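Here we show just some of the chains, and they stay where they sit in the whole.
In this document, chain identifiers A, B and C correspond to the written order of the chains, with residue numbering beginning at 1 in each.
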Amino acid sequence: MIIKKKENWFKMLFEWKGSVLPQLLPRLLLLFLFSFLIVYSKSFLLEYNLHINPAIFTLFGIALAIFLGFRNNVSYDRFWKGRKLWGALLNDTRSLARQSITLLNTKGDKSESQNFINLLIAFVYALKHQLRNTDSAEDLNRLLPSDFKEQLDEVHFKPIIILRELGLWVKKAKEEGKIDSMAQLAFEENLNKLSDIVGGCERIASTPIPYTYSVLLHRTVYIYCFILPFGFVETLGWITPFVIVFIAYTFVALEAIADELEEPFGVQPNDLPLDAMSLMIENTLLELNDQKTIEKKTSKEYYIT
Amino acid sequence: MIIKKKENWFKMLFEWKGSVLPQLLPRLLLLFLFSFLIVYSKSFLLEYNLHINPAIFTLFGIALAIFLGFRNNVSYDRFWKGRKLWGALLNDTRSLARQSITLLNTKGDKSESQNFINLLIAFVYALKHQLRNTDSAEDLNRLLPSDFKEQLDEVHFKPIIILRELGLWVKKAKEEGKIDSMAQLAFEENLNKLSDIVGGCERIASTPIPYTYSVLLHRTVYIYCFILPFGFVETLGWITPFVIVFIAYTFVALEAIADELEEPFGVQPNDLPLDAMSLMIENTLLELNDQKTIEKKTSKEYYIT
Amino acid sequence: MIIKKKENWFKMLFEWKGSVLPQLLPRLLLLFLFSFLIVYSKSFLLEYNLHINPAIFTLFGIALAIFLGFRNNVSYDRFWKGRKLWGALLNDTRSLARQSITLLNTKGDKSESQNFINLLIAFVYALKHQLRNTDSAEDLNRLLPSDFKEQLDEVHFKPIIILRELGLWVKKAKEEGKIDSMAQLAFEENLNKLSDIVGGCERIASTPIPYTYSVLLHRTVYIYCFILPFGFVETLGWITPFVIVFIAYTFVALEAIADELEEPFGVQPNDLPLDAMSLMIENTLLELNDQKTIEKKTSKEYYIT
């Protein structure tokens, strides 16, 4: 929002938090020293005709910007797709929880819905842990009956098996006459959507941008930055290192951000806050079932997630 | 439309309303004075070789334009996604209202539909207030029975609890034999869509463009504008400040607009008119139920929203 | 198709029809005279150092092209979205008409379907008139029974009330046992789609591209064109006005086309031919019900729409 930014436009120039600058500093320093060396040996370079016509840098720099723009687009798209999938996860688990409350003929007995909702919450945590390759034991123990928990320990695709369990819950409700065929179909549709979400997340997590792209652009960006001084040493003189580092900063930082966003399910500053998101889903589901919400360390952030 | 614009192309050049220019003026003035200073100290700069080859500005300016174009795209996309979600909200509440009238066997008794439609309207206002973080009490008091209102006061995710209430209304209608299983399914599908809309809005409101992007581009745009005078002082002379400010205006204004559009649910001039939209949804729903529409201060605008 | 174009590539250079050139001519003439004046006072400008280094125009011209490309994309997207919505309108009304014929147990009595199809056609015209803000009385009188027509006169959102009437027709058919629950659901789904189409069209008609964008780009394009002569007067000499006007033509015309396409539901040459489209939908629906099609002035065009 503008009013807020108005006060900040100057301070924002010196923003440090969440920036990729810290990790880039050593490389930029190296580049600075290298440029300095080039400037120092200017007369030697000119004598042996080792400087480069700036025109070629314009040509190539713009081509590079276009390709970097493409890389950027693709990475951001992956980040936003990941975000959308977790948003859809929120919507679908809410819809399923609502259905378990409004479609069931249980006359006020909330234990059935509660089991169902616990399975849904376990599903969310299982997915999070699978995407991050971390141990889901703690969260699942808290939410699932111990016999089903043991069964889960042996399988690779935990969310899918929990999904089957949700389907069996619906089947049982149908056999006990608590829902009719139509309601079963309504559940079924949302369970299919959960299946799509798992697959979508696995897709992003397991299929990075073709590695050749990343290598090609990485290589080109760095080589470009390190031959830039040869092009401007003649005309820029002693300010060369400053100008070069400023230009290199933009190119290199964009490559670094794109690289970070490419894998949105990680634990880096610019990745998706899956912990807060899982907790938020848990809370909204508990609220739907009139249960008490959970407050944790991350509680300050979770309202805005 | 062209005929209208034809008369305006010249006047449009001096358009002021809704522009980001006012907030940018101080910064542009600062840049103007800075450029002026550079021009004034031209001989000093040239003596110490502190001017910069313009070629490097061409190279970098175009790269910057490409990255700014990317930022622009993403921000506008968020704005338009927000608009689409509120458009979908309009469509779905209309569909649900129509269904509450045409699917119910109530023989002319409109009180049931009216309760349902009031819940729908309350849902819209609750969503608006959640997105803007404002107090929904006034609007909800007007629309909801007091006991349900009290229940709502205690929860965080008000639209979701209203959605559950809509589901319970359908459940009750089914149990009383006013609708059959198929009709229940038809309601259910549209309720799922409302759930998706809530989640979609929350997604845009809670996940900004990664902050590193904003910082990187903000920083690069301003640094670029403030070193531009060094590049053109030698050739442009005393018109430098005017040309620099004109170029800077375009870059800086685009960054500012992108920044404003990024959060479409705010209350800035270029944000979505959620007040008018909510009122318009209320009116179209009332009209569907043959009730009197509401005229408010914003009434002049709401037909075009 | 290529063969056709092959004969035309040369003639196409002098194409006049549907072009935005006529409306732009006065402005381009003004620019021509202005450039002429600049060339005429060349010696004066050079003496006072009021010419500008061409490098800055390259830099800025390309940035401008990128931003104009963005504006172009967005405008064309709106145009095509509008086209898709009217295409969807065609598809859905056809589907509904087919359903009114194939799902109803009426043993050859076509009067029911005919009423339904007339409502569908009225819906199309009511939408057209709402989008163009014109009077729908003539078309609706022709198609609707007079009592419903009177009811419509009092409401703001006519297509939505017609949609409710379509829903009531389905409800009546269900109550009279002419369709079953499943068929009702099939109708319901397509009615929901019509609701989405109305909302989609209203969205495009009521939410223009943020005005600040338009103003910013309009302003920048024109200022750019009018300072171009200062940059090239020194090197180009007396051909300056011709070259400047050619460049300006492309930039200014693209801005003008983008401006025209932005509002696809207008009555300008490049807007959507809603009249022909409505007539085409009417004819295909009549044909589906074995009724005589209507031939009007626009009949020559409507097959290709």
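The rule is short, and it goes like this: contacts are C-beta pairs under 8 Å (C-beta built on N, C-alpha and C of every residue); 3 or more make two chains touch, one makes a residue touch a chain.
Everything quoted here is computed from the prediction, not taken from an experiment.
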Here 3 chains sit in place, yet the whole complex recorded in the file consists of a number of copies equal to 5
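Heads up, the rule we're going with is that only the chains that are shown with their structure count from here on.
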So that we know how the chains sit together, what is the shape of their touch graph: line, ring, star, complete or other?
line
If you fit chain B onto chain C using only Cα atoms, how far does it have to rotate, to the nearest 5°?
70
Between chain A and chain C, centroid-to-centroid distance (C-alpha), Å
38
For chain A and chain B, what's the span in angstrom between their mean Cα positions?
23
Would you give the residues of chain A that are in contact with at least 2 other chains, written as numbers and ranges?
none
So in the complex, which bits of chain B are touching chain C?
1-3, 5-6, 9, 12-13, 15, 17-20, 54-55, 57-58, 61-62, 64-66, 68-69, 72-73, 76, 79, 83-84, 87-88, 90-92, 94-95, 98-99, 101-103, 105, 180-183, 185-186, 190, 232, 235-239, 243, 246-247, 249-251, 253-254, 257, 260-261, 269-270, 272, 283-284, 287-288, 293, 303-305
The chain B residues in contact with chain A across the complex are 20, 23, 27, 49-50, 52-53, 55-56, 58-60, 62-64, 66-67, 69-70, 74, 155-157, 160-161, 163-164, 167-168, 170-171, 175, 181-182, 184-185, 188-189, 191-192, 195-196, 198-200, 202-203, 205-207, 210-216, 218-220, 222-223, 227, 256, 259-260, 263, 266-268
